[in-house]
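The structure's right below; bear with me while I get my questions together.
Here the complex is missing a single protein chain, while all its other protein chains stay put.
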Amino acid sequence: MPQTTPETLLPEGLTHTTMTERIAGLVLEPRARGRWRLAFAVSAALALMFVVCLGTVFTVGVGLFGVNIPVAWGFPIVNTIWWIGIAHAGTLISAVLLLTRQPWRAPVARLAEAMALFAIVCAGIYAIVHLGRPQFMQFLIPYPNTMDLWPQWRSPLVWDFFAISTYFVFTLGFLYFSLLPDFATLRDRAHSRGLQIFYGVMALGWRGSALHWARYEQVNRVLAAVAAPIVVSVTGIISLDLAVSLVPGFHFTIFPPYFVAGALFSGFATVSFLAVVTRAMFGLKDLITRRHLDYLGRMMLLFALVVNYAYIQEVFTAWYSGDPYQRAVYINRWTGPYAPAWWAMFVCNSLLVQLLWFRRVRRSPAMLLALAITSNIGMWLERFQIVFTSTYASYMPSAWGLSGPTLWDLLVALGSLGLFAFLLLAFVRLAPVVSMHDMRVSIYRAVHKEKSGD
Amino acid sequence: MTPRAILPGGIALLALGALGAALGGAAFASSWLAAALIWGSLPLGALAMLMTQGLTGGRWGEQSRPLWLALAATLPLFAAAMLPLLFGLHTLFSWTLPAQELPEVVRNKLAYLNRPFFVVRSLGYFAIWLGLAWALGVWRRRTAPVQAPGLILWLLALTFFAFDWFMSLEPEFYSDIYGLMLGTGMVAAAIACALLLGAQHMDPGARRDIANLWLAILLGWAFTAFSQYIVIWSANLPDEIGWYIHRSQGAWRPISVISFVLFFLLPFIVLLSSAAKGRADWLMFAAASCLAGHILQICWLILPAFGGWSAPQVWLVPALVLVVGAIYGAGYNAGQRINRGAEDD
Amino acid sequence: MTEQNHSEQDHYGLIARFAGPEALVAATLSAREAGYRRLEAHAPFPVPGLAEALTFRERGIPLIALSLGATAAAAAFFLQWYTAVIDYPFVVGGKPLNSWPAFLPVTFQVGIFSTVMAATITMLAKDRLPHYYHPIFNCDDFARASADGFFLSVRGGDPAEVEDFLRAQGAENVRELML
């Protein structure tokens, strides 16, 4: 018997009825809250800017971006990797916590899944942009064409296409799958005919049949079991874009696990960010408790430590390789023209995160929010310094050249943030932010435990 | 573990090592190294499991804790087995040659790869591991809460240990994923060993949890091993690809396939079935396969660095593996007996 | 039961609401014992033991998903091998035509993708979803099945007799379902 009663993850007196009313009510309330409307308007404007800017870039050409030789990949790939990273924790939280039966999963899983989907949308768009010739995207697909050509299977860019599209379909399916019973709940509670039909169509006629639930759980386990390999393989494959090359600073064998850890780090940071914002915006402080924030903070710390292990490995191996080019890249990262990016990254990802060792920091929403933001900035800078400092000064001094973002780079990057926020805000108006059926299981288990425990 | 078990075992090991050193030759030294690392992997992996179990708790942890403790208690034997090798560095490591005979890339790293520093580092690793084992209650009743920093220390020590004792056998080669690959491999082998010895005594729930953890670790190993392979294979740089070329020539090619099948593929297929995860006999089969694969894998990692097989190695390696394994078994048994005694108190 | 004057052929079955998950499982078990076969239980979350009470023994979905995933992965590997070795062989980067290490990422992704698709589609097909019109929705408090209601529906048998049986099991209310 534990000496101290653990702080509950569920609020006192929450029943199936009250929980359903509260969460479904958030979606079905006829007028949106003021804060939501303001945020939605801003993000919609940014998303519109994203569309306009990308339209311009596609019609005029990618020359509008700051990419050039020798930094041929620049911002688009930095942002692709960054967004993919954010997408990852979503799946992991949902799936791995499901498999390991973690009781703190239910209130944050939906947010994580939605975040994963919208981040992968941004990543997918950026992946198409970073091709440079988006109009020839179909060349990545193996189809019988009149050129008799097939994709170059030895190229990581082709792997990317398969990885990102698999991941996109998976996150979409996973999110919809988890929403299915909740759509039925909303269908049964919607008052207007329009909403009834909308949720009715989305719910596929779900009627909570016991056999359906049994199969649902089977499929859930299959999805959860393949989720971890997907997470690991997708980011791993993205990292191979860089790692299989001969560029000093790219060519490291640790890149796949290093990118996975970085992805999960930034992903957990984003989930923490969203959890703090959502609980404030929708008044869910009793469902998403400080204990949930504590767990999220621990996960952030864990993956930050793995990332830092990779930093140590990278720096040491660059020196240990005995190769003057590998060593020069590192000296350059610390002292060269992009050195501020490296040191800022170091502060964000190596120093500030150490605050998460303290329980009080993890449980403070404000502190967690601040660390979530610095961690995401740090992870962006990490990708920036990998891409820029490795390529701007390669083997031949005659080929060296600095590169920086143009206004278009910055506008598109900002716009992608806007698109992400826009989709997420639209989502929380259309679907419950907390998975109602998972919460019901949690409530059932809590009640059951009480009954059998006493 | 008490000195009763350590002393005879350690003395026997030292005597054997001294004999080998007297006979001399890289063949003996490399076989000795491979045998020591094969068995030494188990207490190292067990140490990590001990800390993981301390962090997560749970029923599987309570049931398997004695096994990790007993396995970790063989750590001094591992240290004793490695000790003679510190006197034979010149037979193992080509970077001990005069600097002018070394290629430029190796000369560039002599600030790290030199005998005094190497010996100090090696002693440091064992100091860390033995210290952790002591703090975690392997030889005493109390457990200090060092799990989280302990895991970090363990991984860092293991990584540099891997650089020193595995990678620097071929001093041109470098791969920064090596520590992770070796770490996951060692933990997987330790779990296999624990399952082989203790799966029967656990309840199905705990078995299932350990089996799931084992599956995750095995997948992690496969991921890191494939990452290293695909990156080096694609880039095809001379300093790196040589490592794989040495390991895919002659007998090493079939050995690499067999060890992959035994170490990963067979256990993976068994673990795919959720029914098998709860059954002791299936798990013990998978564990035996994994351990056999582990033996081959460590040989595959160490021995190709020394060129072709020499005649004495054909019998030296199996003999040493058996001798060292038997001494380990004795040490492990002693450890377990002590644990049981502690539980009875 | 509300008195309704519908013809016999409009009758679909009876539906009873129970107080909680345990009551529903118990009622389902005794209905099976009493010989009722055309049962369907409805709950707002997967109630442990409920599907088993309805003699649910399917193990097919993971197996189908795994085998289809493995087949698709094999097909993906074959496609890469065929296109790179047979259909248009040319040497890139000094790599052998059959560059199997480089074929593995796509093989893996396709395998995973197909596993996921196979699992989900099999589930929907076995559930016979989408199924937008269902007689069960005619029950006027069935909306609670997606919040806090636990229902058992029985088809066939003499309605009056079934109703008595359900009430004896502690049903909070029993209604007739029309087609």
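Just so it is clear, A, B and C label the chains in written order, and each chain counts residues from 1 on its own.
In the analysis below, contacts are C-beta pairs under 8 Å (C-beta built on N, C-alpha and C of every residue); 3 or more make two chains touch, one makes a residue touch a chain.
Following the convention adopted for this analysis, contacts and distances are computed from a predicted model.
**Q** Out of "Cytochrome c7-like domain-containing protein", "Sarcosine oxidase subunit delta", "Dihydroxyacetone kinase subunit DhaK" or "Protocatechuate 4,5-dioxygenase alpha chain", what name does the UniProt record list for the absent chain?
**A** Options "Cytochrome c7-like domain-containing protein", "Sarcosine oxidase subunit delta", "Dihydroxyacetone kinase subunit DhaK" or "Protocatechuate 4,5-dioxygenase alpha chain" narrow down to "Cytochrome c7-like domain-containing protein" for the missing chain.
**Q** Going by the stated contact criterion, tell me the shown chains that border the hidden chain.
**A** Hidden chain, whole complex, touched shown chains: A, C.
**Q** Out of A:Leu38, A:Leu149, A:Leu246 or A:Ile331, which touches the unshown chain?
**A** Of the listed residues, the one touching the omitted chain is A:Leu149.
**Q** Touch as defined at the start, partner being the missing chain; which of A:Thr56, A:Thr100, A:Gln196 or A:Thr406 qualifies?
**A** Counting the whole complex, the residue in contact with the absent chain is A:Gln196.
**Q** Just one of A:Glu113, A:Asp160, A:Asp188 or A:Asp294 touches the chain that is missing; which is it?
**A** With A:Glu113, A:Asp160, A:Asp188 or A:Asp294 as choices, the missing chain is touched by A:Asp188.
**Q** Residue-wise, where is chain A in contact with the chain that is not depicted?
**A** Interface with the chain not displayed, on the chain A side: 144-149, 187-188, 196-197, 200, 205.
**Q** Could I get the residues of chain C that touch the absent chain, sorted low to high?
**A** Looking at chain C, the ones touching the missing chain are residues 88, 90, 130-133, 137-143.
Just so we're on the same page, only the chains that are shown with their structure count from here on.
**Q** Which category does the touching pattern between chains fall into here: line, ring, star, complete, or other?
**A** Graph shape, chains as nodes and touching pairs as edges: complete.
**Q** If you tally contacting C-beta pairs, which pair wins, A-B or A-C?
**A** More C-beta contacts join the chains of A-C.
**Q** As a quick test, compute the distance in whole Å between the mean CA positions of chain B and chain C.
**A** It comes to 47 Å between the two C-alpha centres.
**Q** Roughly how far is chain A from chain C, centre to centre by C-alpha average, rounded to an integer in Å?
**A** 30
**Q** Where in chain A do residues touch two or more other chains at once?
**A** In chain A, the residues touching two or more other chains are 154, 229, 233, 240.
**Q** By residue number and range, which residues of chain C touch two or more other chains?
**A** 93, 102, 105
**Q** Which of the residues in chain B end up touching chain C in this complex?
**A** 226, 229-230, 233-234, 236, 272
**Q** Please give the residue numbers of chain A that touch chain B in the complex, ascending.
**A** Where chain A meets chain B, its residues are 99, 154, 228-229, 232-233, 236, 240, 243-246, 251-257, 305, 309-310, 312-314, 316-317, 319-324.
**Q** Under the definition above, what is the set of chain C residues touching chain A in their complex?
**A** Against chain A, the touching part of chain C is residues 21, 28, 40-47, 50-51, 53-54, 56, 58, 61-62, 65, 79-80, 83-84, 87-88, 92-93, 95, 99, 102-103, 105-106, 108-110, 112-113, 115-117, 119-120, 122-124, 126-127, 129-134, 136-137, 142-148.
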